[in-house]
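A single protein chain has been omitted; all remaining protein chains appear in their positions.
Note that the chains are named A, B, C, D and E in the order they appear, and that numbering of residues resets to 1 at the start of each chain.
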Amino acid sequence: MRTILMIALVIALPLASLAQPEVPIEEWKGKTILLIGAHPDDDSYSMATLGILNANGNDVHIAILTTGNVGTLDPKLGMMDLALIRKQEEQAALATMGIPTDHYINLGYDDGMLEFEDKKEVVMKLVRLIRTIKPDVLFAFDPGKGGQRWHKADHRTSAYLSADAARAAMWPLMFQGQITLEGLEAHMVEEYILFDSADKDKDTFVDITGWEDRKIDAMSKYVSQFSSGWSDYKGPDLSEEEEKEVKSQLRKWIEYRNGIPVEGFRHYKGLPDNIGR
Amino acid sequence: MRTILMIALVIALPLASLAQPEVPIEEWKGKTILLIGAHPDDDSYSMATLGILNANGNDVHIAILTTGNVGTLDPKLGMMDLALIRKQEEQAALATMGIPTDHYINLGYDDGMLEFEDKKEVVMKLVRLIRTIKPDVLFAFDPGKGGQRWHKADHRTSAYLSADAARAAMWPLMFQGQITLEGLEAHMVEEYILFDSADKDKDTFVDITGWEDRKIDAMSKYVSQFSSGWSDYKGPDLSEEEEKEVKSQLRKWIEYRNGIPVEGFRHYKGLPDNIGR
Amino acid sequence: MRTILMIALVIALPLASLAQPEVPIEEWKGKTILLIGAHPDDDSYSMATLGILNANGNDVHIAILTTGNVGTLDPKLGMMDLALIRKQEEQAALATMGIPTDHYINLGYDDGMLEFEDKKEVVMKLVRLIRTIKPDVLFAFDPGKGGQRWHKADHRTSAYLSADAARAAMWPLMFQGQITLEGLEAHMVEEYILFDSADKDKDTFVDITGWEDRKIDAMSKYVSQFSSGWSDYKGPDLSEEEEKEVKSQLRKWIEYRNGIPVEGFRHYKGLPDNIGR
Amino acid sequence: MRTILMIALVIALPLASLAQPEVPIEEWKGKTILLIGAHPDDDSYSMATLGILNANGNDVHIAILTTGNVGTLDPKLGMMDLALIRKQEEQAALATMGIPTDHYINLGYDDGMLEFEDKKEVVMKLVRLIRTIKPDVLFAFDPGKGGQRWHKADHRTSAYLSADAARAAMWPLMFQGQITLEGLEAHMVEEYILFDSADKDKDTFVDITGWEDRKIDAMSKYVSQFSSGWSDYKGPDLSEEEEKEVKSQLRKWIEYRNGIPVEGFRHYKGLPDNIGR
Amino acid sequence: MRTILMIALVIALPLASLAQPEVPIEEWKGKTILLIGAHPDDDSYSMATLGILNANGNDVHIAILTTGNVGTLDPKLGMMDLALIRKQEEQAALATMGIPTDHYINLGYDDGMLEFEDKKEVVMKLVRLIRTIKPDVLFAFDPGKGGQRWHKADHRTSAYLSADAARAAMWPLMFQGQITLEGLEAHMVEEYILFDSADKDKDTFVDITGWEDRKIDAMSKYVSQFSSGWSDYKGPDLSEEEEKEVKSQLRKWIEYRNGIPVEGFRHYKGLPDNIGR
Partner (left out) sequence: MRTILMIALVIALPLASLAQPEVPIEEWKGKTILLIGAHPDDDSYSMATLGILNANGNDVHIAILTTGNVGTLDPKLGMMDLALIRKQEEQAALATMGIPTDHYINLGYDDGMLEFEDKKEVVMKLVRLIRTIKPDVLFAFDPGKGGQRWHKADHRTSAYLSADAARAAMWPLMFQGQITLEGLEAHMVEEYILFDSADKDKDTFVDITGWEDRKIDAMSKYVSQFSSGWSDYKGPDLSEEEEKEVKSQLRKWIEYRNGIPVEGFRHYKGLPDNIGR
């Protein structure tokens, strides 16, 4: 079966679909989903989509590369403090969306330093993750973002390394130790939802009608990032007044298309090698 | 002469030609051509063009960075097996096009790992190659591919390092050891044919009329890549039936413009520093 | 104050201005300006603008990453010779524009090798610079240049590392040693003038009327780069004839919009993280 | 308790014991033991000791850095073949000694390349291992081997990185992500058994009387390394004749002191920082 | 003069003195001294000697590579807290010895990570320091420590990089940017006092009679390192009782030879290349 699929894929190589998924994302069932991001809040781009997928019986996993331990202007917080706060925020956000908090994986790198870590090692770890979780669909930062202007170093790095890892994971002869010694198998991710894409590249929009409030609730858990907690953290609970203000701001960030609330992505299906086509 | 040329180039710097070559590629004679690719089949993008150039009395050299030793899903093949198979495939393809098989150079890196090799060393080796072969024209992956979305890590790396090497090769004070100890001279590559370009960037199309079958024959030698050999390799010869099927598929990949079979490229002529303009 | 600004910025994050500066650059006063470039002549893109800013009472600093010590085809020049020549050329150009020559900082890297240096260290040094000079505005190579095709390795590297450093400098928990041991403070650069942008990205044009001759005079000091000195250096003074020819050429490089001589840039104001938006 | 121990250790710092363990190793009970080696047979130096410890109710874990996938002169074997063979050999040897085969951990690096891997990442992984297993005693290659002449690159690297990891593991502020995100705790290894020491440095000898045959049986499982299998591997079972010959050779390697069969080590107890004193 | 000295040194190369300094260290006057260490307390090995040298009219500078920001078991302390505490401790210790606190330089690296930093960059910075301060004598960790067994990674790294930097600093063609752009000159350090040497290598002992109490006072400032502050830091002042206990312990660490309190070193004078002979 797989062999036939492979041959088919090879033969079909230049025809790799860039269009909408055959089945709308809102209707997916029984898929395994892995999201790779840089910081414990990078699921914000697809928060409602993840919630919908989870609710529909898909198995959603969130892997974050850094602990987010430098993202504060509050002089009272040290790196360990912030790492712990952001872990709790991430788990609270996932819980709000109904996603099991033990589906949250963090690779433990220092925030802001991802660009300087050994790239072969980060890719090797992401390959291990892909070969372990065996996702049908990978959610990742879009490596083709915005005409590729510079953007946030960790996001850029996360985008590239996710794509590189997806590519490497399918080859049994790459990172062989995982196969011979750890008992994993090569795994090809065939479908991709790329987030934080340039507007002109977004080709797939998930209708999140009915999930707006829950998304806002979830994102409001990122108190250290999206509130005055950024410069003066006072704990996970905002004052009633500020919570209202923050949610009001978060509500403004929701994207609409033809009056429908959406989350927009670039979709890709095919050989990992051709993500960039 | 060179001095005058140089001054002229400096003065003319912002005017570097992005247009078609003055003499159509089909009519070039007596030029030295160097192609740099990542895998032993990356000459596929320009296979007919290389054949035409060779037939017209140009001196064509093919330098490939990796041995291609992980590109299989066939569990029977180890890395050494695949490296040997792909060497033979590459040489068979070149022979089909009439290009001397000893014009094939391979730098011996492991497939899929180019991104992680020491970039200074790879550039140094490519500079040595450029200073040794002294090409008039460099064929390379287009570093400006497709709005620069991510594509196959080895291709991206090959694109960047080729451009970086072309730039470095012209300066006598870079990689001095090659000049003082190895007796090489600085060399400026003045013309570039960039392949695997984004469609919108292709500005030069080589008419390959009459060379289609030979191109297909050559590409059909890559049995481990473009046939069921990808997942179940049974030797360099395909069954009659599969050979027919593979060639039929390869034929579909031929690009046509106004009914004429072509290979399309981005052309650049001028200071290496300005390839990206 | 800062705290409030920060909250405001966070709240306003997706609205970061990509438009013209509120006050035209020609009218800025009392600002601290830092330019980061790769070579001792990379201020050419903004030479007149820097002169105008300096004349208007802004504090202009020029930081160059490499000594420019391989940029010659003159076999008589060694690396030390060229480094010294280019230092003097840079200082002469700045003096011509009225900028204090001791505002010229050079990080001392070898020309052409920036791509291969340890990026964490280069960023750390640029962060130190930003935290020391505390610029209101950063001039830097545009990391979003031209659809991001490859361009000159040092320029590309300078672009990326400048943006990365601007981002890192604002976080007190990054490169902590500068804060705890060297007594520096985190500093957020809020405004950016990006040079060498793609034409389509230029959105800000400084009227340099009245400064054309001075710009040409300043640029004509780069004898080792913009004259026959490139291949046969005979000292900082050109023959009367060649000086005339060089200036005539330099004059042709001046950009005009609606008949007005300008220098064109991409302008950005907001959180460093969003430069690429 | 720990605090008091720490203070005691600090105060006692220059007095760190280099002598024999207070309780002879043969009598240890209830300890957690971690061995770090480079190849799947590096437990040979301490095979009987490990067996004795395991039999006496200690919890023995074996962590090997590489898969051992290049250690053959048999042209029939590829890297994946050899990795699998050596995994089975290692597990067979442990089983022979009564040690649970699932106490065998392999980090999956390529054999012979450890020196070239990113050292920070390898140390980070070993620190994770130490913080997870929390060994009372670490078995490792002696970093002070033999007047420190060069020896086998992987062994040297394994020695240094093991010592570096033991040192780092005790500090909560190093590799913080393991603590904040993975829920591990800093752990100080207080006792060390260093193997492959120079003869003059061996100060601790374990009496392996009664375990000689079992040690020889265990080591004879390493067919790909200690038999004609090195150049012509024919499977895990040797001919009766060769098995006899191999065992006879292995028997000669057993070390005797005063007529007693022993395994000799350098012992160290105290702050990890002082291993080298 | 220098030239003649150089020739003399070359001719005398194999005769480089390993004996005692010609003039006893206690009698040195007017020399410039630079100490390079890894942590803010690594001057402890030579604390009294530095005090004596300073009192005798020598110019003493202390350069420390890391901020010491992980050396605590106190969970209340973050990295920034500890860095600030250790800076104050270092300055208090120097003040106690009469050494100007602004002679304290810190390169700002993270503690425990020196082994993983880019070694070329660290050497380049130490070379800059040597060329700026132009020491007659370098105090450094002994790179030949103790038969070279492993010791504390930062110390080992500091030892090697100090020796490498001393060697590089003398060559005008190394790190040329410092000379061409920063106006520094090559500088050869001709004399070395190596601390933390193996006992068998110590050949030079400074009589510190009369300085014992002051040394103990100075070292007792390192409250976060040499007291219960290691695990429970309560500020720079110890209780009377604990201060007494700590000083009593520190007193025990003073080394005596023939009843005389000393600090012992390996002394070397000659070409930096031969430090290891």
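A few notes on this one:
Everything that follows uses one rule, which is that contacts are C-beta pairs under 8 Å (C-beta built on N, C-alpha and C of every residue); 3 or more make two chains touch, one makes a residue touch a chain.
Because the structure is predicted, anything quoted here is derived from the model rather than measured.
Displayed chains that the missing chain touches over the full complex: B, C, D, E (touch as defined at the top). Residue B:D118 is the one among B:D118, B:E185 or B:D213 that touches the chain not shown. Of the listed positions B:H39, B:H61 or B:K87, the one in contact with the omitted chain in the full complex is B:K87. Looking at B:W28, B:Y109 or B:W230, the residue that reaches the missing chain in the full complex is B:Y109. In the complete complex, the hidden chain is touched by one of B:Y45, B:F175, B:Y192 or B:Y233, namely B:F175. By the touch rule set out above, subunit D reaches the unshown chain at residues 69-73, 75, 78-79, 82, 112-113, 115-116, 145-153, 225-228, 230-232, 249, 253. Listed by residue number, the positions of subunit B touching the unshown chain are 66-67, 69, 79-80, 83-84, 87, 106-110, 117-118, 120-121, 172-173, 175-182.
On the side of subunit C, the interface with the absent chain consists of residues 78-81, using the contact rule stated above.
Just so it is clear, only the chains that are shown with their structure count from here on.
Hopping across touching chains, the smallest step count from subunit A to subunit D is 1. Residue contact pairs shared with A-D exceed half only for one pair among A-B, B-C or C-E, and that pair is C-E. Fitting subunit A to subunit C on C-alpha positions gives a rotation angle of 120 degrees, to the nearest 5.
Looking at B-D and C-E, the interface holding more C-beta pairs in contact is that of C-E. Computed from the mean C-alpha positions, the centre of subunit B lies at a distance of 55 Å from the centre of subunit E. Rounded to whole angstrom, the centroid-to-centroid distance between subunit A and subunit E, based on C-alpha atoms, equals 48 Å.
The residues of subunit C that reach two or more other chains are 69, 79, 120, 147-148, 172-173, listed in rising order. Taken chain by chain, the contacts fit none of the simple shapes, being neither an open path, a ring, a star, nor a full set of pairwise contacts.
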